[in-house]
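Some chains have been omitted; the remaining ones sit where they do in the full complex.
Order of writing sets the chain letters: A, B and C. Residues in each chain are counted from 1.
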Amino acid sequence: MTEVVIEITGLTKSFGQLEVLRGIDLTVTRGQVVCVIGPSGSGKSTLLRCVNLLEEPNSGSVVVNGVELNDPDADIDAARTRIGMVFQSFNLFAHQNVLNNLTLAQRKVLKRDRAKAQEVALANLERVGLSEKVNAMPGELSGGQQQRAAIARALSMDPDVMLFDEPTSALDPELVGEVLSVMRQLATEGMTMLVVTHEMQFAREVADTVLFMDAGVVVEQGPATQVIGNPRQERTKSFLHRVLNPVHVDEK
Amino acid sequence: GDGGGETDEGAAGGESNVQLVNEGKLTTCTGLPYKPFQYEEGGDVVGFDVDLVDLVAEDLGVEQEIVDTPFDGIQSGADLNAGKCDLAAAGMTITDVREKNLDFSDPYFEATQALLAKKGSGVTDLASLSGKKLAVQNGTTGFDYAQENAKDVELVNFEDLGLLLTAVETGQVDAGINDNGVLYDWVKEKTDFEVTTEFDTGEEYGIGVKTGNKALLELINKHIAEAKSSGKYDEIYEKWFGKAPESK
Amino acid sequence: MALSRRKRARLIRGTQYAILVVVAVVFALTADWTRIQQAFFRPEVVREMFPDVITVALLNTVIYTGLGFGFGLALAIPLALMRLSSVAPYRWISGIYVEFFRGLPALLVILAVGNGVPIAFPGAILNKYLALMVALGIVGSAYMAETLRAGIQAVPAGQVEAARSLGMSPMRTTIWVVIPQAFKIILPPLTNELILLTKDSSLALFLGASISEYELTQFGRVALNQYQSLTPVLVAGVCYLIITIPLSYLSRYLEKRGGGKKISSPESTGLDVTP
């Protein structure tokens, strides 16, 4: 049962002179939840975006579901339908209501007919607790609702793996919970997930593996209890001290 | 006669006290191009009217400066009233309507409306233009004549003679109406075209000044008369039309 | 200096109203009202101008503008797509075209098309409507191409990324996500270009026109000479405003609907800057 879903080897990525990723190796197996933490600018988003090739890696390989994405002959669009992506800024299609947001790609890419697409969409809206917002426009929803709709949109494509890039960072504090609990539920259902987050409580409770990144490399990696609860690296310790104990960062 | 010029200037200044809108310059309004009365050549405006007005300018001891401005502003008196120029010498026919808006000098040139068309086009008179396009120039007597007499003809109104002639030449219109002097001059070079008929409108050109500008008007009249009697007029005429004036 | 709010407000408003009243009174007393009426508004001239100013001149202005706008848009779409192409020569061609025609006065373009082309290509007969359509279209297309390009690029990158990560191809993304959203962004500036073209259509008089082809400016100009009064120009001007002012309100409405910023209250902006 340790089927590999994502396999990243020697991944590097630069923007011009700036080396953002400097050799990342990472394996995610089916059903695993991996959380990536680390300071701003350390390359967490870039790593995630390389996994569905929104950024093209400079070198190294990214294999998802056995498809080497970095190969120019790979059918990238087909591969992407199997990879759900959730962005910090939701990115619901602004000109379509919630239902159409969920059915558009199903119909145009998976070629599902309207009825089938709507059935899938409604089931997934149910899953994230948004059944009553089927006909709302994105602008009429709260941030938390928009993010849950975005999750449902990704789920409607029946992905093998879900990528989350700080899905709660743009939310008011009281709206964070509704999104995190949907994510926790997904994990419980056995979804394979790669999550960039600053929510330490979530990482601690839900993640099978936590990855601490800094300056484009993985500094520390292991079970949540170890990386968050008892970090070995100095950089990890000082980061966690800053984030977990902000009122007293000056002491120490 | 340089000496003569000086005495004349003294006399003119003494008896008439001409006021100029631009100090030290006699400013003339005209609508370019209107060959051979006035047109640009080698960076200067030259022509029959220019030479005639130069006689006045010399007398005043100043340079003539020519302002190119759309013709309908000239003939309506607006440019003179606006102080754009001292006088208007633009191959302009003396008419009753215009007399209300400006003062004309004695006539200095006889003209009539004429029709311009391509050779062999079959356009011989207004009747043959029925249903066709006739180019007219905005604000001119040709415009008025065509409007009155050319029934069933589509009149196409152009800003100036240059645009009108180009339209005729390139076939945008079937014919053009304007003063005979300029048309005959033009067909000298454009041999594919001819002046097919004259309308015998019996017009006379006059130089315009702002209503009430007696001093300048008298000076102009004096020089027109002098030029005609001294043979200077014939000399200028021949220079621009290549032949001596027929009647006078 | 340290006035209370109430005193400051009173002082500022008081001074401003005082200036206003003084200016108004001086103006009312010194102006020669009969003269002004004669100059600007002679009712009999207005009566003479109707109904032709509407049925002929205004109508022609709208027709010329419409033709130019349509042709301009037809040119602008491929130009904008070329500008966004991955093939460099297309980007260059489109870029040069846009830079070139945006930098030229409309009058020069109209002269070149209406006067120059027949000279340059003997035998070419330009219908007035065709010539104006081409000339105004070229003038408008350079602006519209830039508007379309900017509109497409203004669609947030996140929208495209979302579509792409759902497996939609670039083409599908463009059709189903980018264009519908760009459309909303593009409408207000496109309306403004329609206004600009309406005004540029006044240059039509340079192409020569028969009476039935007069647009507003030529109509007003001929009447200005006929009646020796500013009234025709004023009437023509009002006719332009009948077109342009509603369009500019439309443009602003569309812009707001597309999600402009809220304007904050006077106190919070502190912008009562008049002395």
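Criterion: contacts are C-beta pairs under 8 Å (C-beta built on N, C-alpha and C of every residue); 3 or more make two chains touch, one makes a residue touch a chain.
No experiment lies behind these values; they were computed from the predicted model shown.
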**Fill in**
A student checking the file should find the full complex to be A x2, B x1, C x2
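In the analysis below, only the chains that are shown with their structure count from here on.
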**Request:** Could you classify the connectivity of these chains, where an edge means two chains touch, as line, ring, star, complete or other?
**Result:** line
**Item:** Central chain (distance from its CA mean to the mean of all protein CA atoms)
**Value:** C
**Fill in**
Per the C-alpha means, the centres of chain A and chain C lie apart by a whole-Å value of 47
**Item:** Centre-of-Cα separation between chain B and chain A, whole angstrom
**Value:** 84
**Geometric centre distance via CA averages, chain C-chain B, whole Å** = 39
**Complete:** Per the touch rule, the chain C residues reaching chain A in their complex are 156, 158-159, 161-169, 172, 176-177, 180-181, 184
**Message:** Considering only the defined contacts, which chain A positions touch chain C in the complex?
**Reply:** 52, 54, 77-81, 83-85, 87, 89, 91-95, 104-105, 108-110, 150, 153-154, 157
**Complete:** As the complex stands, chain B meets chain C at residues 72-73, 75-78, 101, 133, 135, 138-139, 154-159, 163-164, 166-167, 169-173
